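What follows is one structure encoded as structure tokens, with my remarks underneath.
Only a single protein chain was left out; the remaining protein chains are all shown in position.
Chain nomenclature is as follows: A, B and C, assigned in order of appearance, with residue numbering initiated at 1 for each chain independently.
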Amino acid sequence: MILVMSPEATKEQIESAASQIESWGHRASVTIGEEQTIIGIIGDKRDLAGRALTAISGVEKVLEVSAPYKLASRHFHPEDTVIDVCGVKVGGGHRCVMAGPCSVDTYDNLIEIAKSVKAAGATMLRGGAFKPRTSPYTFQGGGEEALKMLAEAKKETGMPIVTELMSEKDIDVICKYADVIQLGARNMQNFSLLKEVGKLGKPVLLKNGIASTVAEHLMSAEYLMSEGLKDVMLCLRGVRSYETALRNTLELAIVSYLKTHTHLPIIVDPSHAAGKREYVMPLAYAGWAVGADGLVIEVHPNPKCALSDGEQALLPTDFDYLMKKINAVEPWSQADWAKQAKKV
Amino acid sequence: MILVMSPEATKEQIESAASQIESWGHRASVTIGEEQTIIGIIGDKRDLAGRALTAISGVEKVLEVSAPYKLASRHFHPEDTVIDVCGVKVGGGHRCVMAGPCSVDTYDNLIEIAKSVKAAGATMLRGGAFKPRTSPYTFQGGGEEALKMLAEAKKETGMPIVTELMSEKDIDVICKYADVIQLGARNMQNFSLLKEVGKLGKPVLLKNGIASTVAEHLMSAEYLMSEGLKDVMLCLRGVRSYETALRNTLELAIVSYLKTHTHLPIIVDPSHAAGKREYVMPLAYAGWAVGADGLVIEVHPNPKCALSDGEQALLPTDFDYLMKKINAVEPWSQADWAKQAKKV
Amino acid sequence: MILVMSPEATKEQIESAASQIESWGHRASVTIGEEQTIIGIIGDKRDLAGRALTAISGVEKVLEVSAPYKLASRHFHPEDTVIDVCGVKVGGGHRCVMAGPCSVDTYDNLIEIAKSVKAAGATMLRGGAFKPRTSPYTFQGGGEEALKMLAEAKKETGMPIVTELMSEKDIDVICKYADVIQLGARNMQNFSLLKEVGKLGKPVLLKNGIASTVAEHLMSAEYLMSEGLKDVMLCLRGVRSYETALRNTLELAIVSYLKTHTHLPIIVDPSHAAGKREYVMPLAYAGWAVGADGLVIEVHPNPKCALSDGEQALLPTDFDYLMKKINAVEPWSQADWAKQAKKV
Partner (left out) sequence: MILVMSPEATKEQIESAASQIESWGHRASVTIGEEQTIIGIIGDKRDLAGRALTAISGVEKVLEVSAPYKLASRHFHPEDTVIDVCGVKVGGGHRCVMAGPCSVDTYDNLIEIAKSVKAAGATMLRGGAFKPRTSPYTFQGGGEEALKMLAEAKKETGMPIVTELMSEKDIDVICKYADVIQLGARNMQNFSLLKEVGKLGKPVLLKNGIASTVAEHLMSAEYLMSEGLKDVMLCLRGVRSYETALRNTLELAIVSYLKTHTHLPIIVDPSHAAGKREYVMPLAYAGWAVGADGLVIEVHPNPKCALSDGEQALLPTDFDYLMKKINAVEPWSQADWAKQAKKV
């Protein structure tokens, strides 16, 4: 970290700030500029985490040098993490497609969806049993009944189950059925939940928060990993912006940014980002092209009767069409480009 | 709600959409415009919550007419809610000031803060024992030890305790010590937690989410209230924007918007919004002037050694200065203005 | 448009609002709901543009039904607009790639870039002569000297010239050299300039504003078109968000949204969106895959010495690599999907 001293800071303030840093066990390197002095802090920044460095007399601002995440960083773990979910691999060149209904409603719908998405090429089945809803008056999910249907569908199709965990009190029931635990946007910074889930050892699909930064998303992965978990997939579902034409805003260049900065697999969720069936498909296609390690897509045979998020559900025929297109496109590989590129 | 049909919608699609609405038990009122047809839906919108109306053939978009919250709405409860916290009243013209350290660290610091803010005019003591932190490597709060210190400070000063609950598993220990349960920005949409807290009967200070809308904030209050709770204070702590000059962005006109649309007390948190001691004070002053029912302010005698958020902590002398200013200003009253105003 | 009356509106207020609407020459269609009454306004909304409908007594809010743009709307012009720039076609299945330096600096650099991008497959040459810069202390563009170099490069390579116009006073000099007039983000709502440029008859590349909505972007196209211009390309360069990992945020699903709502060609600018060479390429690739009608990409042989935006410039070898990848990918076609899809 770097302390930028105010242009008005006195010699005494500069010396006192440097002493303060050294009293905390770090080295201070002072550079006197034409207008302002800066003090480089040398040492493990985690030891200073939470210190109010701007409250030191004469300090104007604090600049961050290194990333706050370590376990999730590619710098400390250069090889791609490859996650194995009941034999389905994700990461390191292995790509997956998770598909299914937003909310599990009836077994007939679920099995129709599961069979059709499998036939089209999906490799995991996603379906919601516990649903975070903005309104207490909307459908809150089918609970364990829905999980049992997912287990049935898994038996029928062989596809592993991805389903959302919303609360520490549901950990046992979710673990009984889920192969991948999904943590949703609203729980990305539910730190109590992250700490518990980090201990379970099950692969996690961690969605970004509704207005999280990329760095915060990585820090939430770091919470999971600091409890011992290795198998974390980062899922991009877009963020809130002022634009109302689409549900959310998903910048696909973040996939490349993340592939550069972390070894964890990156999954794109076009359904929640685009929010409307006709825009979900091209965004899924572009997400595949940009080089994501996987997609998670909502599918329902009768969207207008779906119990949640029907407006963004693909029909099984849409999904089939999309998969055919996806199979014909070569995903961008940042590693391939890097091989031929040389920095100026 | 209103269905706006696409300009390309056929007569059959319009009739079929109207029938679909009526099959769900609502009345459909069709208005044929020059370019587009609209269908008004008459009935309790909560019965349609979650229905994918835009997935109906020919529908271009859905417009909301009435607010999705009922229990929190001033329309259904015109009188201000007045909350009594151990004799300290909030709402309906009663204003409060909650003050204290972001994190409780030592008892000496706590009692110094508590006594000085009380002397300056604070009416409740806020202090954190369980802290939501972006990084797993930062101080996570003092836990029950910190709560015990708060209890001691309450005994000494008589001020009721406001402290944050982060997880369902801490409900018992928090309830043992807290007079007001604070729910933080990251848990505003932790719906499992909201449902449990709504059953406890204790007053709640509900902060807005880091990028929540005013309507979502009210819907989270609605979650608490739909479990039977009446005593909810809405706390504004600003939202995330692209601006980096300040920590967050707090639009004070939202206080007036909320006073118009809900009967619940509105509390302004200038500390997390402004994020730096020198801007916290004028924002607190403006928040009082605009007519909030209360303020919640972080105070620490030695900010650079505070275990969290020291850069935004006021010194006790700052707080004293602020309270003197506040006591001299007359808060804006929307009700007083309304009395003399007549709509054009 | 629809007036939503307040739940507290009286019968007199409702009748008076309806009369007011009719006094302005429109029809009012009143629907009485369970909680609130709505009044549909039938007639050309453009006649009411700017009227303060919410200032009518008893009105709570106004909802928009139809789009405010007409000339740019696909509803009124179902076929794709195809623009011919000196023989290079854009739109209606014709795709283009515009490439060149952010700022024209030396003729040697320019001609090297022009020849290499042409060899790689670019079809137009873009280069800046007048530069909008946040700081008055940075390079402001080479002016007419730079335009002359562009003209030379056009003579050498045959590629038409795309260059930015910043001010009405530069119209003559720009028109002397430009084949496509670029209007930048900061001028998207420079309405005086739009009105003048709309009269020139030259094709325009209209970038979205730094925080414009899709609807505002279309309304600025409407300004150009209302002066008689037909050849408008909408260029997406991302918008501002709170995220700092990348320069801007570009949601590619907006390409599909625009292709659905307008007949104008859509161009993606990955350089300004991603802001860093290594992320520009995958975003360009994804932008091509999602179905844009063209790309505009910054290229420079020695980025660290470029006079502006060097950090996002591709090397000529990068550009060549990108073009090979692009040529192998089939762009998504919303029209092809629509043919096989049927709405539920």
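We adopt the following convention: a contact is a pair of C-beta atoms (placed from the backbone, for glycine too) under 8 Å apart; a residue touches a chain by one contact, two chains touch by 3 or more.
On a predicted model such as this, the values are computed, not experimentally measured, just so you know.
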Of C:74, C:277 or C:325, the residue in touch with the unshown chain: C:277
Contact set of chain C toward the excluded chain (per top definition): 20, 46, 49-56, 68, 132-140, 166-170, 186-187, 189-193, 195, 209-211, 216, 219, 222-223, 226, 239-240, 276-277, 303-311, 313
Touching residues on chain B - with respect to the absent chain: 211, 213-215, 238-239, 241-246, 249-257, 260, 270, 273-274, 278-283, 285-287, 289-291, 302-304, 315, 317-318, 321, 325, 328-330, 332, 334, 337-338, 340-341, 344
Contact footprint on chain A, counting only the chain that is left out: 2, 4, 7-8, 29, 31-36, 38, 40, 42-44, 55, 57-58, 63, 65-66, 75, 240-242, 343-344
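The definition used in the following text is that only the chains that are shown with their structure count from here on.
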Fraction-based call for chain B against chain A, same above half, different below: same
Geometric centre: closest chain by C-alpha means: A
For chain A placed onto chain C, the superposition rotation in degrees, Cα atoms, nearest 5: 180
Interchain centroid distance [CA atoms averaged], chain B/chain C, Å: 38
Distance between the centres, which are taken as Cα means, of chain B and chain A, whole angstrom: 27
Multi-partner residues of chain C (each touching 2 or more other chains): 241-242, 344
